[in-house]
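Just dropping this structure here.
Note that one protein chain is taken out, while the other chains of the complex remain in position.
Read from first to last, the chains carry the letters A and B; within each, the first residue is number 1.
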Amino acid sequence: MESLFGKGNKRAPLFVVLLVVILLPLMSDDPFYLSLIIGALVWSVVAMGFSAVMRTGSFSMGQAAFMAIGGYTACLLQKNLGISFWYGLLIAGVIAALSAAVIGIIVLRLSGMYFSIITLAFGEAVRVIAENWLNVTGGMNGIIPDPPSPIHIGSLTIDFVSSQVPYYYLILIIVIIAALVFWRLDGSRFGRVSRSIATNELLAQHTGMHPMKYRVVIFTIAGFFTGVAGAYSAFYHVFLHPANFGMNQSIAVAIMAVIGGSGSPVAGPVIGALIVSAVGDYLTTLLAGLKPLVYGIMVVVILFLLPNGMVQLRDSFVKLFRGQPGIQQRPGAARNTR
Amino acid sequence: MPPLIVWINAIELGSIWVMVASGLVLVFSIMGLLNFAHGQFYMLGAFILYWVYAANGMNYFVGVAAAAVTMAIIGVVVERYLMRPVAKKGVMNAAILTLALIFVFEGLATIIFGKAQKVVPSAFPGILRAGNMNISYEKLVIIGVAVVVMVGLYFIILRTKFGIAIRAAAQDPGAASLFGVNPGRLASIIMAMGCGLAAIAGSLMASVYYVDAWIGGTPLLMSILAIVIGGLGSLSGSVIGGLLLGVIASLVAYYIGPWSELVAFGLVIIILLFRPLGLFGVASA
Partner (left out) sequence: MLEIRGITKHFGNLFALNKIDLNVEEGELLGLVGPNGSGKSTLFNIISGHYHPSAGEVRYRGEKISGLRPDQIARKGIMRVFQANISFGDVTVYENILRGCYLLGDANLGELFFNTRRYQNDERKMKQRVEDVVEFWNLSGWRDNLASSLPHGLQRVLSLAVAMAPYPKLLLLDEPMTGMHPEEVASMSEHIKRINQQGITIILVEHNIKFVLSICPRLVVLNFGQKLADGVPQEVVGDKEVITAYLGERVA
């Protein structure tokens, strides 16, 4: 089995990364940086979902809608039914997954461009509903959920009020689970079929593959994790507002996945999310108007320099590390077989 | 039967959407992808009108023309030097590029003009009294300009050799050269037309609401919905789609209020389910 960050004897970097990741909260006292990372991790989950769906040939421009569905589900369950965040998180994922399944079955049969447009419209539709269904969602006032109930392990109590560190480890666990799922799917026959139906659906069908099945399944799985991310986000920010999960966010997710690297199930979305979130949050501190400008220019530059996404850098770096020059091919040989 | 004024509003709104949607479908047919930054050309067109007419006191129609020409030029630059090279690496990359351009233009507009909303005084104050109805001159001007522009557009598309080349290229990009038209130049000209249309629409609407860096979002969404209703490759489809959306928005606003967008989305989804290519869709090249 290939590991996430390179083959065989390059597991060492992977362990180093894991170590850094686990010890991260201890490295800095400033909560700002931790919140940056947490934000990026939330988006990386959503970006992984988008990326997986993208690799079947469908660009869903409305993923933020599933975050909203997840967020409102979890918050409303807590507010109206007293259901704890911990159950709410899972139920949010399930409800989002079900919505994705329903939408997917109806809409995934449409060709790529139409699918993108419908999902864009769907995203906006959810936002409009959230803004106007005052009785349920509170409209533009939003919802303020109570913090997640503390976890008791023996004599140890982990509470989610005094520090964001528990939040960090929680999202880390979610990210790792999502990463394992998407990475497993992509590296298996599922990934092979996804790429087949994306490249040449006609041939894939005649080879015995059923495109709709695969598209709906991955869209549903992506929906699940996106819903979970949305629920988490609502509780982490202690505020759920329709504008949090609108077209801008859906677009940002698409940008993350593509500039991170569309061919990569985990590393690409994570890197893309890190860059976009980090840069985005950092830029907010600058002069108004400069943020979108710099952000937009940065994306344009990346598209020009790294058409295969940031993972190109990783691949080059890995090859360099092993002593091979950049990305070159032996005459007559092909690129990596997946 | 809703009062006539609702229908007039529908035509006013519809004509704006028609122009924006036609611009978008022109660009789509030549580039094979949706220019998500299309709404920004609308927004910048509005700003240019603001600058020419409200800030510098020049003639209103000069402002509209300036908006059209400036955005046409910017559109060509974007198409030639940004979209074309990136599109070579993949359609998805080009689509993301247009998304990134949304932010670039938004940022530029904020830096140049500031965050505050700008108000453009109406160039045609006054109301026409027809029977028991009051119609503002402003609405009439908007509808009038839109009609002139669309008739001009149709004339170009249907009657000139150039227009035939456009239609051929929409089906098959290589076909342009059959008409002795350089495909690259054709693409640039179509982009100029598309962006110009959006800019005209934006400049006309500048005095109706307000102008700020974020007014491009709704026209983008509406034009996308319009061309989807009409069928992605079809110009007449986008006209029908735009008018239809204008009617819906107006009727829904009259009866229900803030849910007009939702109704529009719902309609789009329903239409696509029964006619997956839109009402007049053509299978893409």
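In this section, contacts are C-beta pairs under 8 Å (C-beta built on N, C-alpha and C of every residue); 3 or more make two chains touch, one makes a residue touch a chain.
Keep in mind that this is a model prediction, so the values were computed, not measured.
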{"item": "Which displayed chains the unshown chain touches", "value": "A"}
{"item": "Hidden-chain contact residue, picked from the options A:L23, A:L81, A:I153 or A:L202", "value": "A:L202"}
{"item": "Selected residue (touches chain absent from view) among A:I95, A:I143, A:L170 or A:V193", "value": "A:V193"}
{"item": "Those residues of chain A which, in the complete complex, touch the missing chain", "value": "181, 184-185, 188-190, 192-193, 195-196, 199-200, 202-211, 217, 332-335, 337-338"}
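One rule holds in what follows: only the chains that are shown with their structure count from here on.
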{"item": "Distance from chain B to chain A - Cα centre to Cα centre, in angstrom", "value": "32"}
{"item": "Chain B partner contacts - residues on chain A that touch it in the complex", "value": "54, 59, 106-107, 109-111, 113-114, 116-118, 120-122, 124-125, 128-129, 131-132, 247, 251, 254-255, 258-259, 262, 287-297, 299-300, 303-304, 307"}
{"item": "Sites on chain B touched by chain A in the complex", "value": "33-34, 36, 82, 85-86, 89-90, 92-93, 95-97, 99-111, 115, 213, 217, 221, 224-225, 228, 232, 258-259, 261-262, 265-266, 268-269, 272-273, 276, 284"}
